[in-house]
Every structure is written in C-alpha cells, then in structure tokens.
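With one protein chain held back, the other chains of the complex are shown just where they sit.
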Amino acid sequence: MKRWLLALSLFACVGAFGAVGANGAVGSASAQDAAAEEDPQASRAATFRAVSGPQAERVPGGLLTVIAYGGAWVLVLGYLWRLGRMHAQNERELSALKKSLESNAP
Amino acid sequence: MTTAFFAVLVVVLSSLAFYLDRNTAKSIAPGVLWVAVVFAGITSVTRSWGREREEDALRGLLLSPIPRASIYFGKLFGNLVFLLAVEVVLVPIVALLFHLELEPLLPTSVLLLLGSFGFVSAGTLFGALSVQTRARDLVLSIVVFPLVTPALLGGVVATRELFAGAPLSEVLGWVQILAAFDLVFLGAGYLLFDALLSD
Partner (left out) sequence: MALTTPSSAPSTPAPRVSPLWHALAAITVALFLVSFYLVFEVAPVEEQMGLVQKIFYVHVPSAYGMYVGWTLSAVGGLLFLWKRSDRWDALSVAGAEVGTLFAAIVLLTGPLWGRKAWGVYWAWDPRITSTLLTAMIYGSFLALRSFGAAGQAEKRFAAALAIVGFPLLFLIKYSVQRWSGQHPVVLTGQGGGIHPDMVPALICFFLAVTGLAIWLLWTRIRIERHRQEILAIELEAARRGLGGES
C-alpha cells in the first residue's frame, strides 16, 4: 500500500515537473511574437505560430513526421519485446530450477 | 618503445589519409596529433594493466599496506610520464609532416599536458577493468573512448585555434574544459578506485 502511494506521488511529481516546464514556455509566447518579427531567420525554428486558411494547404507534407513517429514506436516496441524476452528467460530458468530441485529433494 | 612506434604509424597513416595541400595542413594536423595521442594513451594503459594481470601481481599490490588511492596515483603518474615521452617524439613528426610553425608549440604543449593527464586518469581508472574481469582490451577501448570525447574535442579545437593564430586568451575556455575534465577523473579515481577494486 505504501509503495503504491510512493509510486503514485512520484508519478504526479515528475509529471507536474514536466507540465510546469512546458507551461513556463507558454507565458512568454505572446511576448516573443514581437521579437520574432525582427529576426525571422533566427526565430524560424524557435517560434511556432499557427497557420490558418488556404495557407494550410501549401504546407509541405510530413513524410519526415511519419518516419519520426513510426521510428519512435518501433524503438519503444522493440524495447518492450526485449523486456518480454528477458522475462520469458527468467521464467524458463525458474521452472528448470524448480524441477531440478524437486527431483533432487530427499 | 612499441607504443611510440605505434603512435608514429597512426600519424603517418592519418597523414596519408587526410593531407590535401599546404593550406589545409594546419587545420588537419591537430586532429592527427590528438588521435595519435589517444591511441598511444590507451595502448600505454592497456600494457601497464596487462603486466598486473599476468602474474596476478595486483593481488600482492592490494594486500600490501599501501593506500589504494596511491596505487592509482602511482599508475597514473607512470602512464603520464610514458605518454608525455611518446608525445615528445610525436609532436616534431607532426610538425614536420604538416609544415607547422614552431611558435604555437609552447601553448600546445600545455594543452597536451592537460589532455594527456585527462586521458591517462580516465584510462587508468577503467583499465583496472581488464584485470578484474574477463573483459579484454577491446572492452577497455569501448569504455574509455566515449569518456574522453570532451577532452579530445577540447584539445583538437584549441590546438587548431592556436595554429590559426588565435591569441592565448581565446583558448582559455578550452583550457578550463580540459582542466575540469582532469578534475572529474582525478576525483573519480581518488574516490572510486578503492570501491572498484574491493569485492
């Protein structure tokens, strides 16, 4: 029960940390719009603004995005697969161990 | 002696691979020099720990009433002297092959001293790996090379800046990085060496 609470509070803390970090960036967004106008070159990759209307159609598609999201999933699933294999090996060794101990027991 | 010859071979081979013309020589030479130093350093460390492995000499050393940290510093010092001796051979050869001016060589030697100290302190700490485990030389390289990247980067870039005619004050930042690197490994060696070698 205690461990539950600990894990849950850890989750909440770390999550809150992440959320606050993200939120902190937002506050300055509007202030930055003005600054972005001055130096479009530098702010191109650092300031994100929404696109609206017919302009949205001109925006180049996202093969890169698909690769990024797909690749990230492949990596995570690959790791999950590895965890599964390690777990399966543990189970195998445990049952082999059990068997050999039972057969050796007096 | 063998290590020095090996380092010279590295220099000659990489000169063949990278030398273009007189104009680019100055910007390539530092990389060639530092890569050779890294290779010489790892060889030196490997050999020095290999000797301990052969006759289980380390056990005797660990049983003797010497503080563990001083075994580390002793080995560190021995390797450093050896590596510096190799560099004394190496630097003139690189200077010759890449037509370097002799003037920036003095500040470069300070960089080499700091960088070598960093390599050797990292290498000596993790070199004990080859005595304690079944892991062999390749594993040592795998472990040590990633660790020394900041020192290599600092050494190469600072040396290049020196030969491009940058004033000493501009290189100072890199000297600080090298010094910080040395301190990290000196501290780690002092604090961790005992824990690493005792079961």
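Here the chain labels run A and B in written order, and each chain numbers its own residues starting at 1.
What we mean here is this: a contact is a pair of C-beta atoms (placed from the backbone, for glycine too) under 8 Å apart; a residue touches a chain by one contact, two chains touch by 3 or more.
Model, not experiment: these values are computed from the prediction.
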Identified contact with the non-displayed chain, of B:Met1, B:Leu16, B:Leu63 or B:Ala195: B:Ala195
Candidate in contact with the missing chain, chosen from B:Val8, B:Val35 or B:Val139: B:Val139
Chain A, residues in touch with the chain not shown (by the definition above): 3-4, 7-8, 10-11, 14-15, 18-19, 21-26, 28-33, 36, 43-52, 55-56, 59-62, 64-65, 67-69, 71-72, 75-76, 79, 83, 86-87, 90, 93-94, 96-98, 100-102, 104-106
Residues from chain B at the interface with the omitted partner, ascending: 122, 125-126, 128-129, 132-135, 139, 142-143, 145-147, 149-150, 153-154, 157, 173-174, 177, 180-181, 184-185, 188, 192, 195-196, 199
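Just so we're on the same page, only the chains that are shown with their structure count from here on.
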Length of the line joining the C-alpha centres of chain A and chain B, rounded to whole Å: 38
